Every structure is written in C-alpha cells, then in structure tokens.
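Yeah, one chain of the complex is gone here, protein chain that is, but the others are all in their spots.
Showing subunit A:
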Amino acid sequence: MAAPCRKMASRSFSRLLCYFSSTAVGSGACRRFSVTPIDRATPLGSTAADRATSPWSLMAAVCLQRLPVISADCSPIEQRFKQMLQQMELEKSLVSDHELRLLEDAEKMSRRQAADYDSDEEDRGDQEIMMTQDLEDTWEQRLKNFHPAPRVRADVDEDLSSAQRCLADSLVLLAEQQVGAEKLWLLPQAAWQEGETLRQTAERALDSVTAAGVKATFLGNAPCGVYKYKLPKAARTEGSVGRKVFFFKAILADGAPGSAPTAPLLWVKKSELQEYLKPAYMTKVDRFILNL
C-alpha cells in the first residue's frame, strides 16, 4: 500500500482521555465530552524515494455520528415484561423507612382517636414538626409542578438538517460535495496531502464542511472502512486510475453550531441512508455503521 499505511504503523500512539456522559434530555441534545490527547507524536516523514508511486490517490472521510440522547421506546413485549418484573420486585420488596413512619403515624392517630386515650401514658418522644403524610403531600405537589421536556417533537424530527432530530436514534452526518463532474451526497471527505496522517485528513474534511463551533471526538487512529472507485475512462491518466477513500469514525461532542455550515448538511438515520447514497458506496458504508 502507499505511504499513509506505513506512517500509521510507524508512528507512536496518541493516548486519549475521553469522558462521555449520558444526561437527561433537558440539558441539550448532545452528550458532554472532554478529550485530552496526552501524547501525539509528529508523524515520521518518509522520503519520496521510498514511496512507490501508485495510480490510486488517497482520500479520508469522516463518519460523524450523533449518539442517541434518550432511550428508545420499548416494544409491546418488552413493555409487558417490564411491567411484570416491576410487579414482582414490588411484591418481593421490604417496607422502606418512609413507609414504616407512615404506618406508625397512622397507628398513633388511631390510638389518639380511641375512647380511652390517656395522653400521659404515651411515650412522648420528640414530636415531629411535620407529619409524614404532609411530607408526602409536599413531594406530590412538587412532582406536579415539574414538567419534563417532550420526548418526541414531530416538527424537529422532520427537519433533516437539525442535529436535534430523532433523539432516540443515532444519526450520521452527510454532506453534498462535488465529486468529479457531479454533486453527490456522501460522508464528508478530503484528499490526502503530503506530510499528514489520514486521521488529520479526516479532521480537515470535517472542519471544511461544518461550522467552526462543532467539536468531534475521533474514536481511533485506525480507519473503520474503505471504498475504492475508478475514475471514468475519460478522466483516467497515467498517474491516476482511481481513488481510495478511508473512513474514520467520530462522535459529535456538545458543540453549539455558531455560524451556518459551508455546504448543505444532513443528519440521517441508518434506515434513511439508502435514499441519499449511491448503491456501491452504500454497501461499503453500511458495513461499519452500527444501528444499535
């Protein structure tokens, strides 16, 4: 293979410090991330004499994914099973401290209401300021005042260019780029240049297509897929027969997109990918996009 593969094998590894968290819907549509690359060595430059000239030119593309923010809805069988398990757990469980206090208070009340009640007999401990039932009532009131954000918003789901759509699924970023003579929808890609690693090429591809504020965490230095295609006969020359595209996976970190993106962008689910990608490209890309 050409140079970049050799470079990837010879350079020492960058160590990542990744921190991912799954928070509630209210705090935003993306997970919080922090990435600190501890040691990223500069790639060793290989001399031009070593590299055998190959007719394939190299490109790197980035598969940027926005992970699901909320859990997916359960299927009917899952719902029934969940209910059954909750019922079993409730029946097997022991009474909690709060429930014990409720029972004691109820017992005290019934004793006080009895005809032959003598308040001096009662062991007067510290009288609680608040009865347990009142505590429960205040909690109920607070729960009623709490309004959670809606799980599914139909209008946002329709908007394909928004990163907040379909919070229960994972979305992939597609960009419309000029390839040869035509504009195609594909994963953002860029051509590999001398002196940089393929991962840096993928990062460059992402920066060129999206706005400046978008932060992404690359999952590793190794590509997850490859797609090669030959140029149409008219465009083929001695030096270039076709192109090889290497795909790198990245996860969208919490970044509020400030300015408008340079190229038209789409956030699509895996099921919707078929409508936008070419069939040969789709079979290769399909293999590494997980639909969990």
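As a working rule, a contact is a pair of C-beta atoms (placed from the backbone, for glycine too) under 8 Å apart; a residue touches a chain by one contact, two chains touch by 3 or more; residues count from 1.
Note that in this section contacts and distances are computed from a predicted model.
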{"item": "Complex member absent from the view - protein name from UniProt, among \"DNA-directed RNA polymerase III subunit RPC3\", \"U3 small nucleolar RNA-associated protein 15 homolog\", \"Peroxin-7\" or \"Large ribosomal subunit protein mL48\"", "value": "\"Large ribosomal subunit protein mL48\""}
{"item": "Among A:179, A:219 or A:282, the residue in touch with the chain that has been omitted", "value": "A:219"}
{"item": "Contact residue for the chain not shown (choose from A:88, A:152, A:191 or A:290)", "value": "A:290"}
{"item": "Residues of subunit A in contact with the chain not shown", "value": "9-13, 15-22, 24, 38, 65, 67-68, 70-71, 170, 219-222, 224, 248-249, 251, 290, 292"}
